[in-house]
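Every protein chain but one is kept in place in this view of the complex.
Each chain gets a letter, A and B, in the order it is written, and its residues are counted from 1.
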Amino acid sequence: MTASVETAAAQAGKPPRDWVLISLWISLVVVAAVWIAPFVFIVFTSLKSTAQVMTSSAFAPPTDPQFSNFTAAWARGRFSTTVVNSVIITAVKVPLGLFLSAMAAYALAKIPMRFGKLILVLILFGTMIPFQVMLAPIFTLVNGFGLIDTYPGVILPYLAFGIPYQVFILYGFFRNIPHELSEAARIDGASHFTTFRRVFLPVSLPVLAALFILDFVATWNEFAMALVLLQDREMWTLPLGLSAFQGQFSRDYGQLNAAIVMTVLPAIIVYLIFQRYFVSGLTSGAVKG
Amino acid sequence: MTKFATVTSAAIAAGLLLVATSLSAAENITFWTLNFSSEAANKAFTAVVSDFEAANPGAEVTVVTRGTDDHKTAIRVAAGTDKGPDIYFMWAGLGLGGEYVKAGLSLPLDKYYADYKWDDEVVPAAGSFSRMYPGGRHGVPSSLSGEALYYNKSLFAKAGITSTPANYDELVADAEKLKAAGIPAIAFGGTVNWHVMRLMDVILEAKCGAEKHDALTAMTVKWTDEACVVQSFGELQKWGKNYILSPFMGIDDSQAFNLFLANRAAMMLEGDWLVQQLAEAGKIDDIDLFPFPTRTNRLYGFANYYYVSSKSKNPDLAAKFLDYLLSTPVQQKLLGVSGTTSINKNVTYGELRPMTKKWLDLFNTHDKVFLNGDQAFPLDITTEYFRVINEVVSGNMAPADAAAAMQTFITNKG
Partner (left out) sequence: MAERAILSNTRVQAALLLGPALVVYVVFAVFPMLDVIWLSFFKWNGLDPVKAYVGTANYVDVFTKDPVFWVAFRNTVIWTALSVAIPPMIGLALALGLNQPIFGRNSLRAIYYLPVIIASIAVATMWRWMYDPFFGLFGQILTSLGLQAWVPDWLGNRDIALYSAFGAYVWQSVGFSMVLFLAGLQGVNKSLVEAARIDGAGRWAVFRYVTLPALRTTLTIVLVLAIISSLKAFDIVYGLTGGGPAQSTQMLALWAFTQSMQIFDFGRGSAISVVLLAVTLAVVIPYMRWSQKREETAE
């Protein structure tokens, strides 16, 4: 089912000196340099004082690194508040959302239902519709529940808009799990809950891990809905804090860039750690499903 | 200092006297305002509140602070319920403040203005806004901001400008001199729409005069009927093409300020709050200011106000608190903490920066203010005003078309 990259590479890599491959490699490296240049620029700027920014070249490394930019940006950008909010929201939303989606996907894939097909279409539909269209009604709805500026007020809509894609992926994955596997468990008298927990959850761990990382990044980075639902700055998440920082202190170039670095760093670290897991999970789940 | 102490104790005595005569039952009011600019301001305000509570047994004031956008939304969220504030902060003017007045959320304060004689205490320019709404006087001033032209003295000298311009044409002539000397005359940041808007506001005031300008912002005359409108848009375009440090549409106001500090442009049209920033940047000695020469004898600026909610169950207490807040001793206490100047005209000032002194004189010598466009217009018109200004200043729309676009939008709104 999964032909590994390594064997493919070994097979295709017979000609030792292939000028096409060499020029390909050079162009890929050039593209990579272009791709990484913005990060270098941001990090360099984050360590310069405003005067240095205005006089030195963009790619000149900071001669006298201003680490104080980071402490100043941390305080002015209220990072101690926004980080905590981001962590709480993400830590609740991601596992909970994944669990709800997995249960629903299992039910749709393995339990015959009268309206199963219809519900599936309804959910698929959700993967296509951008929530950006509905910011105002989401606001009035959450306001109607009295949940503006609360964690549940933002987590519930996040769940609602995360569910379709996750169900879509997991449904595809569960459907491809051999029938014998689930039937064997069912014949043994296990309920669907047990089958789901004992059989399906373990085998879908790679997909779940991939979805977990994807959803972590998406939740951590979400901006538009938070902008509408979290009005109180005590409730702001990291992206909202960064946006406000940009609006207020854009002339402190060094601090602004320090704020950018601090905002994106957690996601980058998570990505670098789970990178392999992430790609392999996506491979087995998203595309083949 | 001693004078200050006597004033304070007199006020407390007066407060105690009032307690004996009025209030008895426990009452509470909620006060919604913006986040305080500093911890010191926060502390000072908290002290004012507890002093008031101490002087009025049974009275309780709950202060809720929020960020700007949050505050605007929160008032809307509360409008549909009965959980709103008794006193709320809002800008003065027919735009933002006026919308709430129009929706019936603000209580007319004529009675309290008469009872408490607020007009004897308030700087006239700041108090003038309470009279602009139909159906009575609304709100009391919390602070007054003015905007004027700050200029770089050495750049002016370099361009051979020896005195500040007395009228608009002289200003343009100076801008031309600066241009000839290779100096961009003025810096603006176009991404925040209200920055370039200031230039259009003051040109309209200069070209149309006070009365017509007011009629235009009140939308009681047609923008297409007044020749001065097209003329003003034409002037704006001229500034955009010749005198504004370019490119300016892709930067914001604070980046423009950076360029001004770096001597890249000779002027900025900025508010009184810039004094503090200039001092922090160590540039205050190189800079001076003069009001934009509109020749209408009105100061360009805007005011922040406190309004009493029409839904308040304790409007008398709310007014009493506002009276306490406006009083000379309290304002004296808040001075220098939440602003460099006060809206109370009886407040005494100690040693002031020359530039702050200049602002104080401007506030005291002008009894009329013309408002920033975004405070004067309703929100949707403001959005269109921004768009038209940006099109004109970047040369994408002819002045006559701009006037027509404004009028079409106003007519369509009905």
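Quick note on the criterion: contacts are C-beta pairs under 8 Å (C-beta built on N, C-alpha and C of every residue); 3 or more make two chains touch, one makes a residue touch a chain.
If you're wondering where the values come from, they're calculated on a predicted model, not measured in any experiment.
When you scan B:Gly190, B:Gly339 or B:Pro399 for touch with the missing chain, the hit is B:Gly190. Of A:Val87, A:Leu100 or A:Leu201, it is A:Leu100 that touches the chain left out of the display. Of the listed residues A:Gln66, A:Thr81 or A:Ser243, the one in contact with the hidden chain in the full complex is A:Ser243.
On the side of chain A, touch with the chain left out of the figure occurs at residues 2-3, 5, 7-13, 20-21, 24-25, 27-29, 31-32, 35-39, 41-42, 45, 53-54, 57-59, 100-101, 103-104, 106-108, 111, 113, 119, 122-124, 126-141, 156-157, 159-161, 163-164, 167, 191-193, 196, 217, 220-224, 228, 238-239, 242-243, 246, 253, 256-257, 260, 263-264, 267-268, 270-272, 275, 279, 282-283, 286-288. Remark: the residues of chain B touching the chain excluded from display are 73, 76-77, 79-80, 99-100, 103, 105, 190-191, 193, 246-251, 255, 259, 379-380, 383-384, 386-388, 390-391, 394, 396, 405, 408-409, 412.
By definition in this document, only the chains that are shown with their structure count from here on.
Looking at the complex, you find that chain A touches chain B at residues 50, 54, 143, 148, 231-233, 244, 247, 249-251. Residues 35, 66-67, 69-70, 73-74, 77, 252, 254-255, 257-258, 262 of chain B are the ones touching chain A in the complex.
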